[in-house]
Every structure is written in structure tokens, then in C-alpha cells.
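I have a structure I would like to understand better, so I am pasting it below and will then ask my questions one at a time.
Note that one protein chain is taken out, while the other chains of the complex remain in position.
Chain naming follows the written order as A and B, and within any one chain the residues start at number 1.
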Amino acid sequence: MKEVICTCCPQGCHLQVDEANDYKVTGNGCPNGIAYGKEELTHPTRIITSTVRAEGGIHSRCPVKTSQPVPKGQMAQVVAALDSVVLHTPIHVGDVVIRNVCGTGADIVTCRNMD
Amino acid sequence: MYDVAIIGCGVIGAAAAYALSRYDNKVVILEAENDVADCTTKANSAILHAGYDPAPGTRMAKLNVRGVELAKEICAKLDVSYKQCGSLVLALDEKELPHLQHLFENGTANGVPGMKILSREETLAMEPGLSDKVCGALWAPSAAIVNPWEYALAMTEVAVRNGVELRRNCKVTDAEFIEGGYRLTVPGGTVETRCVINAAGIWADKVHSMVEPANFRIIPTRGEYYLLDKSEGTRVSHVIFQCPNELGKGVLVTPTVHGNLLVGPNAEPVEGNDVSCTSSGLEFVKATAQRSVPGINFGESIRSFAGVRANLDVDDFIIGEEPEAPGWIDLAGMKSPGLSAAPAVAEEAIAILKDRGILGAEKPDYKDGRRHIRFKELSAEEKAALVKEQPAYGRVICRCETITEGEILAALHSEVPANTIDGVKRRAGAGMGRCQGGFCGPRVLELISRELGMSPLDILQDKNGSNVLVSETKVGGKNNG
Partner (left out) sequence: MVDLVIIGGGPAGLAAACKAWESGLRDILILERDKELGGILNQCIHNGFGLHRFGEQLTGPEYAGRFIDMLKNTGVKVQLDTMVLEVTPDKKVHCVSKEYGYQIIEAKSIVLGMGCRERTRGAIGTPGTRPAGVYTAGAAQRYVNMEGYMVGKRVLILGSGDIGLIMARRMTLEGAKVLACVEVMPYSGGLTRNIVQCLNDFDIPLYLSHTIVDIQGKDRVEKAIVAEIGPDRKPIPGTEMEFDVDTILLSVGLIPENELTKQAGIEMDPRTKGAVVYENMETSIPGVFACGNVVQVHDLVDFVSGESELAGVAAANYVQKGPVAPGRVLNVKPGADLGYTLPQRIRLEGVEKSTNVSFRVRRICGKSTILVKSGDTVIARFKRDRLAPGEMEHIALPRVLLDRAPVDEVTIEIEEA
């Protein structure tokens, strides 16, 4: 039995997830928790936000994010992939910086315009 | 060979340099830290005492009174923030009234002008925020508040402008006799000089003993303070002292020249420059201050800090030539009223140098005076004109204190330039306000980097080793693209 705090809404229900029993969830305040509890133990994912170097613009870093959640276990790998990226202005929000980063299926996209 | 080497550029060393700079002599200041006024001078009560405390007949008494007279002129000439707000020593109990009388008599003997013993009613009329336990007070109109580090900086700037050499990061580690003077060991070499002025603050005895065993002992004594927001700045309008009692010396409550309220200090012997604050020390300061001004809202504190002063095992300044070391002049043990006495102490040093025949002629081209632009104090018309003429004054960097880029640039390029964040703070005032540099810090850092061509990673908060930033993010991309 594992305890997982649901993050679907601010209620933050403390879920009890039984891995031995097909990830049956108890303690959820609403149906969303059922899927969340199982996901969090089988395929936990996260959206990653970070920055990359930028040249020619108002700031020397540009904020970026993964276009969809990526496996939690690959967080460090994805962040490392950003380390040597350098963007040049003009930058447009949503520009793809890295396609299919670390084979996760998610892209790294920019989060702002920068002239 | 220099004529005079001044060890230490706190307010005493600065005053000595300022006084000496008038004469045609080769003078160097050796400051151990990376900036001037970075020790006791920047962390004290900032008060120019009227002069009724020191015992009559002591050198301390004479120099206190003379010092504050000179301070008033110097602050006016050098555009140093100064306010003659006067002081009140409170009797919070009938038993303390004789002490006020004693101070009054002291003051009279010392030549303190304008004092008066006030009744309870007169005291409360002057300061409605005082405790209702007040029985009376000693009023001394000649007492003043000052910006102590600005005072030291201003005097140093004028000295440098007039030919005095200033070396920072220049700690003296040894001293030996040589033909006609002294050889001082400093980083990277030596300095040879006919005379030495030892203004080394809490290390004055250690510095002295480099040349000869010192016959005085400095007892570094720490005092902790609260600095409160400007919303508390009018809690009182004068410097409020207490009578010493069995618990020790009282704690003072005073407005500052910046419009804040300053409360403190306690007194605790420490090792070296131990400027940490303690919860018991701050508790003591708070509780004791509330005896005189019960309504202080400590929730409005913006900073607590501590300063270490050079107390002595004797009750007077140490001013004079070391008998076994002719030309070695100590200006030591400058605890309160050291700040008050500074220019008068410098006069004593000049007198000794004159007697020794060291003092040169007065410089005919001596350039006294200093003007310091404070944007926020200008009228709307003056601000408009200034910004038109120098657009850098149009960019406000420190929101809390309304300090502009122009003032910060002036600090970075002055005769005694800032090269740290706190150095900018002490000269321009950015970071002194209620957000304590949270907003302007990155912007000041950027200006230092740009103007002085320094990497942001090398920029210091204050002393060496206080780097603000440790590395860049995304280092992999550094040499890419």
C-alpha cells in the first residue's frame, strides 16, 4: 500500500493505492483521483519548465517547457539536454527548441516572445 | 618614503587624512578591507554627542566638544547628511534626577552649550511619545545625528582629491624600525614612512604591538541594533538616552538622518569583529528601549545589525606618540564619543606632526568641499532639469529609497569608488530601504558589472569572499552558438 497525494485539485486528497491489488485507490474525494493514483505509481509524469541560453535579446535566458508531461524518471535527462542549447532572437512563443526530447515524445518549446 | 602612513580608514583615519591633505606631505592610507568605513564606522549609533558624558579635564571631554563643533562645519562643507536634533537624557525614576544634575555639571565644565534640565511636563511636551514614567530630562541642543560612513567617505574623498594615496586590501601585518622611520609589511611588499598614524580601530593594540608592546588593551565590545522603517521614523524627534542603572548603560532611541528609527545598543565583549546578532541581545535592546519609548512598533523593523567598538581598559582615548617609537602616533580606543571627536582627534595628530617638524606647508591649490546629488531631495523642477542634463538620473534603480542610476554611477566613479553592492549602498543609498535590496540588488549588480567591467560572478556583497553569485546556469551553452 502506498500513499500518494493527489494534485488534480487543491483539495490534495491523501490516496491509498494498493499496488498488489491492481492499483485500487481509496481516499479519493472524486473520480479523478482513481486514475491519478494509478498513474502516479505506474507511469508518473511531469511537465518540466526551465530556461535555455538566449542571445541577442533583452534577457540572456529564455523560459522553455515540455509540450506535454514526460516520465518523471527522465526529468534529469531532459534538463541536461537543455544545457548546451543557445537560441537566437527573434524568439516566438511556442517555437520548438528540441523535438522529441530524450525520446519522450514531448518537444521542448519556448514560453515567450523575445525580439 | 612617505611622510605619514595612516593605518585604517574608518572615521578616525579618514579625519586624519582629511586634516593632513591640506599640507604638502606625502601621505598614504592603508586600509585592510576592500573599502573604507567598513567596520565600526558603518555600524554605530551615528550620534554626535553634546559632550556632557566624559569626565571634565579628560582629553575625551575636550575633544568631544571640539569635535562636534568641527563636525557641523565639515558636514556642511562636504554635504554630509547631518541634523542637529538635540538630545534628551531621561530620568525614568526620581532616583535618576541627581544623575541628570551631575551630567549638567559635567557638561557645563566641558563647555557644552545650551543645556537645560527639563521638568516632566516640559519633557513630555517636547516628546509626547515618551514613557509616562519620565520625571525629567537633560536637554542638550547641540547633539546631532549624522551619516557616519558618509562622513568618513566624504573626508576620504577630499583627501584623495588633494593627493593622499588610498590603498585598499592593504592589511599591515608587520612593522619594523628603519633609518628615519618605519617599514610596514603589506600584501605584495612594504611601505616605508617617516611617521605612522595608528587608527586601526579594534585592532589598534595588535597593530601597535607589531612595533612595540602596547601599553593599552582594546576590548572589542559588540552592540546590537534594530533599524526600523520610516513609518516609525517620527516616533521621536530627538536622540533619547537613558540613565545608566544597575542593568548597565541604557539603550538609546533615535531618528536617523535617513528618516528611520534606530534602537540600541547593548554592550558585550566579543572576539574581534564579531558582528552577529543574538536573540538575547536583541530581546534586551527591545525591552530596554521600551522603557523610554513604550510605543515603538518593532513589527516595522527592517534590519537588525551589530557593530563592534574599540573599548579600552581605561576611560579616555589613547592619543599620542609611543615613547619607544618616535613618529608612531596612536589614535586608539575610539569608543563613544569617538565618532563625535574624530576631527578634533585629527587635530591632535596634526599638532604632534607639527611638533616633530614633519608637517609641510599648506597647499595653495587645496580643493576643499564636496557636493553630493540626492535625487529624491530635489524639487520637481530640479529633478526635471537634472534628468534633462544627465539622463542617467532619470532611471530609478532603488524603488524604496528613490535612488537613481546617476547616483549609482557617481558612486562607482567617485574619488573613492565603490566596487561592491554594499559599497554602492553606503555611497548612494540603494538597498537601504524596506526591501533591503531585494528589488534593486540584481540591478545594482548589473551596473557594477557594466561600469567596472567585472564578471557578475566576481561581484561581492561587501567584504572579500562575499560573492553574490556562484556560477552560471546552462554552462554547456557558454561557448556554443
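The definition used in the following text is that contacts are C-beta pairs under 8 Å (C-beta built on N, C-alpha and C of every residue); 3 or more make two chains touch, one makes a residue touch a chain.
Remember, it's a predicted structure, so these values are computed and weren't measured experimentally.
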> Which of these touches the unseen chain: B:K133, B:K354, B:R395 or B:R450?
Replying inline: B:R395
> Which is it among A:T7, A:T42 or A:N100 that touches the chain not included here?
Replying inline: A:T7
> Which residue from B:N169, B:T190, B:N215 or B:T278 sits in contact with the chain not drawn here?
Replying inline: B:T278
>> On chain B, where is the contact patch with the chain that was removed from view?
In response: 226-227, 275-279, 281-282, 301-305, 380, 383-384, 387-388, 391-392, 394-396, 399-400, 402, 404-405, 434-439, 441-442, 446, 456-457, 460-474
>> List every residue of chain A that touches the chain not included in the displayed model.
In response: 5, 7, 10-12, 29, 46-51, 53, 58-61, 63, 65, 72, 75, 79, 93, 111-113
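Throughout what follows, only the chains that are shown with their structure count from here on.
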> What whole-number Å value describes the gap between the mean CA coordinates of chain A and chain B?
Replying inline: 53
> Can you name the residues of chain A that touch chain B in the complex?
Replying inline: 51-53, 55, 61, 82-88
> Considering the complex alone, what residue numbers of chain B touch chain A?
Replying inline: 473-478, 480-481
